[in-house]
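Following: one structure in C-alpha cells, then a few remarks.
A single protein chain has been omitted; all remaining protein chains appear in their positions.
Labels run A, B and C following the written order; every chain starts at residue 1.
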Amino acid sequence: MQATKIKAGIVGGTGYTGVELLRLLARHPDVEIACITSRGEAGQRVSDMFPSLRGHVDLPFTDPAQANLAACDVVFFATPNGIAMQQTRALLDGGARVIDLAADFRIKDIAVWEKWYGMSHACPDLVAEAVYGLPEINRAEIAKARLVANPGCYPTAVQLGFLPLLKAGVVDETQLIADAKSGVSGAGRKAETHILFAEAGDNFKAYGVAGHRHLPEISQGLTAMSGKRVGLTFVPHLTPLIRGIHATLYARLTKDADVQSLFEEHYRNERFVDVLPKGSHPETRSVRGSNQCRIAVHKPQGGDVVVVLSVIDNLVKGAAGQAVQNMNIMFGLPETTALEIVPLLP
Amino acid sequence: MQATKIKAGIVGGTGYTGVELLRLLARHPDVEIACITSRGEAGQRVSDMFPSLRGHVDLPFTDPAQANLAACDVVFFATPNGIAMQQTRALLDGGARVIDLAADFRIKDIAVWEKWYGMSHACPDLVAEAVYGLPEINRAEIAKARLVANPGCYPTAVQLGFLPLLKAGVVDETQLIADAKSGVSGAGRKAETHILFAEAGDNFKAYGVAGHRHLPEISQGLTAMSGKRVGLTFVPHLTPLIRGIHATLYARLTKDADVQSLFEEHYRNERFVDVLPKGSHPETRSVRGSNQCRIAVHKPQGGDVVVVLSVIDNLVKGAAGQAVQNMNIMFGLPETTALEIVPLLP
Amino acid sequence: MQATKIKAGIVGGTGYTGVELLRLLARHPDVEIACITSRGEAGQRVSDMFPSLRGHVDLPFTDPAQANLAACDVVFFATPNGIAMQQTRALLDGGARVIDLAADFRIKDIAVWEKWYGMSHACPDLVAEAVYGLPEINRAEIAKARLVANPGCYPTAVQLGFLPLLKAGVVDETQLIADAKSGVSGAGRKAETHILFAEAGDNFKAYGVAGHRHLPEISQGLTAMSGKRVGLTFVPHLTPLIRGIHATLYARLTKDADVQSLFEEHYRNERFVDVLPKGSHPETRSVRGSNQCRIAVHKPQGGDVVVVLSVIDNLVKGAAGQAVQNMNIMFGLPETTALEIVPLLP
Partner (left out) sequence: MQATKIKAGIVGGTGYTGVELLRLLARHPDVEIACITSRGEAGQRVSDMFPSLRGHVDLPFTDPAQANLAACDVVFFATPNGIAMQQTRALLDGGARVIDLAADFRIKDIAVWEKWYGMSHACPDLVAEAVYGLPEINRAEIAKARLVANPGCYPTAVQLGFLPLLKAGVVDETQLIADAKSGVSGAGRKAETHILFAEAGDNFKAYGVAGHRHLPEISQGLTAMSGKRVGLTFVPHLTPLIRGIHATLYARLTKDADVQSLFEEHYRNERFVDVLPKGSHPETRSVRGSNQCRIAVHKPQGGDVVVVLSVIDNLVKGAAGQAVQNMNIMFGLPETTALEIVPLLP
C-alpha cells in the first residue's frame, strides 16, 4: 500500500540518534523517509557521511530552510536541546505530528526546565500538551498525541526499573538510588576532548554527581508513579563501551514482597521489557542494537534492600527505537513494526 | 506458506557462528529452525546461554545423538574442523543439503588439507563434490550443490579483494601480499588465554606468520582466478575489535589499468560487494552485523603498486551470513532474503 | 649495599598479580628476586611468557618442589585461594616472612571463611596471627608482622572510601551501599569464557549480586572501623577496561559534617591516598599502573546522602603494589620505595 506510507522527516541527521533513526526507518515497511535536514552538510548524501547506510538510504541532507517538513506526516527532532521548541508549533499547525528526541518537552515544570537547560522556553503551552513518550506508562495518551517528548536514555532505564516497585508501593520512595553507567555514544557525536578514544578508552569515571539534567526528568517520572514526591540520588558514569546503559537501582522494601513476581506480572504484556529469571544479571550486549529493556531483580542476602538491574541500548530503547515505537503507536501500527531486531551478540 | 518452510538444522550451536546463524535464521521468513545440537548443553534453552535470542529463538539444545537431522532440508555445521566430514555422507544420502562453516571441504588437494589440519580426511570423494561457497565466483555451481564448503573469513575478504585484478590479468600474480587484520571473535568462543580481554584488549600483534591454515585456501582460490600458480605472502593480525576483518592487499601492476573502473564493473551486479568511490577507506564498522563486503582501491603516488582495502564482518559475510546467502541460492530464494540488514553504526 | 638485599620469593608467577609483582620488584633497589615458582611452566624463562620483562627479569620459573623458598626473607603468594595456607607455617618456622595476595588469611571468622571459600582452613591459628595488610589502617601491626594478609582489590577501594566516614561516626552504618566496577584483569588470567575479549568487550554487567566473596571481607573491615556491625549492600560489575576499580559508595549522614575536610584531614599524611578537590570525579586511568588511591566526596543537591568515589588500579594498590608497600613496612624501608610511579595516562 505504497500510497498510504507515512512520510517522515528528520531534523538534524548527523548525530547518533539521527543515523540510528535512519537505520530503523530504512527497514520500516510503512514509512517513507521524506527528508533529513542538516545545516552543515546540505547537499551531501547521507550515506557518504555514514557508509553503513549505502544501499539503504539514498537521500542527501537538505538545508533546513529548503526542507518541506510541512508535507511530512511525522517529524522527528534529533537535534540539540532548544531547536524543536522553535519549530514545533508551525509543524503541528500544519497537521504534522512531532516526536522530539531532545529534552524540550520532557519536563512539565517550566521553571525547572529553564534552570537545568539554561534557556527560556519558547512554548510552555506545548509542554503542557506534550505526552511523555514512555509507552509502558503512557501508551493510551501517546496514541492520541500530536506531540511526543521522547524520554532520555538514563530516564528510560531507570524509570522502567523502578516502575513496578513504586506502583506497588512497596519501597521507601524517599531514599532511592540510581547508579547508572552509560556507553560513550550517549554523549553524542560532537567533537569533545573527554570522549576521545584515548581519553574514554580503558577508563571509567563518574560525572555530574552534583547534578545531571536527567535527574529532574527521572524525579518527575518516579513521583508520578509513586504519587508521592521521591528522593533520588542519581550518579551517572562514563563507561568504555559504545552502546548500552546499565542502571543499578537500590531501594529499601517497606513491605514484604515477592519482587520477582511483581516484576513479571507488571511487564507480562510488554514486548520490549523482558524480566529475566531470578538470579540473572543482564548484560548490555544482550540488547545491543535492539529496542529491548532487560531487567533482573535481587534481594541480596535476603535483606530489605532490593537491587534492580536494568539494561537498554541507549540509542534504541533510549532514543531512536523508542521514537519509532511511539510513532507506531501514534499511527495505529503494530507497536513492534521495524523493531523485531535480534540484538547483535557478540 | 508455513507448509513449505525450509527445515534447517544447526550442528554445534554454542560458538559464535552458531549464535550468528540463529540471529539471521530467526528472522528468515522461509526457514524454520528445526533443531540445534550441542553435546555439552543438551536440554538447556539456547536463549539461556545467549539472552540476545530471548523472544526470538525458543529451542533447547538437542543432544547430537537424539537430533533428527535427517528430517532437515539443510544442515549447517558450525562445528570445529573434522566433525562435518564424519556426518555429511549420511545426511546427503538422506536427502538433506549440507553447508559446512568449518574447513572440512574447502581444500581440494587432500594431502594439503591433511598437512594443514593434522588429520586424515574421512571422505575425499565428497571434497571433490563440494562446491566452494563464494557466490561471487561460484553462484551457478552453488545453486546445484548438495554440499557447500563455506569459505573462511580471511579467504572471503582476501579473494574478493584480489578477484578483479587477477581475472583481468593486470598484476604480477607471483608477488601478492595480504596483510589482514581480524577482530577477536574470529578466534571463536573457546576459553583460551591469548584471547582473554586483558590479553587481547589494548593490544595488537601478528600471528601465524610462518603459516596459517587460511593460506592454502586463499592460494587455491587465487590460483583458480588467475589461471596461474600465485605467490602469496599472508600475514594475519589479531586486533582489539570484536567483529571485523580488514584486508590490506598489495600487488604490482603489470599493465596500465583503470583499477577503479575495473572493480566497479566487476562488482556492478553484486548486492553484497560494494566498491567505494575513489579515494575511500572502508571502515570495519561500516559492515558490522551485515553481509556486506566493502572495497576501495588505490594506486598510491600514481606508481605501479595497487593497494586494495577490503572489509567484512567475519561472522556474517565471513561465516554465517555467507552460509545463509548460499542456502538462499541453493533453495532458489532471492539471494538477499534475511540479509537486508543495515550495519550497526556506531 | 648488595649484601643486605632482601631475598624475595614468589609462589605462583603466571597470573597477573605475579607478573605485576615482578614489574615492581624488578626495579626495587633493595630486593633481589630469588625465585619464582610455577608447576606448569618450570624451566621456562619468565620473560618468554611475559616479554614485557625482557631485559628486566632473567629468571626461569622453578618447580615448587625444587624452590628453596626457605632461603628467602619474604615469600609472596600470588596463588589461587587455598595454597598459601598449606605452606605458610613451614616458611614462618624457617624465619621467612609471608605476604599472601590471596584470601587465605583475610577473614578472622573461620566459619565465615570456610562458607564463602568452600574449603576447610588448614591453619586457623595463623589466621589469628595474620595482620590485615591495609597500611592506612594497620601500619604499626604490619611493621611487626610475620604474616600479612594482603587485602582484596574491591575491599581496598571500598574500605579506603568509607574509612573517614565510619571513623568519624557521621553516617548510618546499617545502610551502606557499595556499587563497584572492576576491570577484567581482576578476574585473573585463567582461560574462562566470560572474560574473553569478544564476551567482556563492549559489554557491561553486574555479577555476584546474591553474594560475592569480598562481601564478608569488606564487612569485617567496615565493622572494625565503625565499632558497630555494619549493613552493607555490595554490587560488583564487570567493566570493559583492563585495569582499574571504581567504587561508588553511598551512605546517609546522621550528623552535619564537612565531608571534604573530614577526608582531607584523615588522609593528610597518607602518600598513597589522594583526596581530590571538591567537585572532582576521579578517573581509573589517573591511577593506572600506580599504587595510588584517589578519592572524591560529594553531597549531591546538598542532601543527607554522601557519595564517595574511590579509584585504584586493582593490580597495584589492589594487589601487588600494596604487597610491596607492606613489604617495605615490614622491613623498615621507606614505604614508597619502588612505588614512586607516575600513572600511565593516556
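As a working rule, a contact is a pair of C-beta atoms (placed from the backbone, for glycine too) under 8 Å apart; a residue touches a chain by one contact, two chains touch by 3 or more.
All figures in this text were calculated on a predicted structure; none of them were measured in a lab.
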Contact with the hidden chain (one of C:242, C:262 or C:305): C:242
Options B:17, B:156 or B:248, residue touching the unrepresented chain: B:248
Touch with the omitted chain, as defined above, among A:32, A:93, A:129 or A:192: A:192
Candidates B:109, B:202 or B:258 - the one touching the absent chain: B:202
Absent-chain interface as seen on subunit B, which is shown: 175, 177, 179, 181, 183, 198-199, 201-207, 209-211, 231, 233-235, 237, 239-244, 246, 248, 250, 252, 279, 281-285, 288, 298, 300-301, 303, 305, 307, 309, 311, 346
On subunit C, residues whose C-beta touches the chain left out of the figure: 16, 19, 22-23, 26-27, 50-56, 185, 201-202, 242-243, 271, 274, 276, 280, 282-283, 285-290, 292, 294, 315, 340, 342-346
Subunit A residues that touch the omitted chain in the full complex: 16, 183-185, 187, 189-193, 195-202, 240, 242
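Definition applied: only the chains that are shown with their structure count from here on.
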Label of the chain whose CA centroid is most distant from the centroid of subunit B: C
Same or different contact residues where subunit B meets its copy subunit A, judged by the half mark: same
CA centroid of subunit B to CA centroid of subunit C, Å: 45
Centre-to-centre distance between subunit B and subunit A (centres being mean Cα positions), rounded to whole Å: 36
Two or more partner chains touched - positions in subunit A: 201-202, 242-243, 282-283, 285, 288, 346
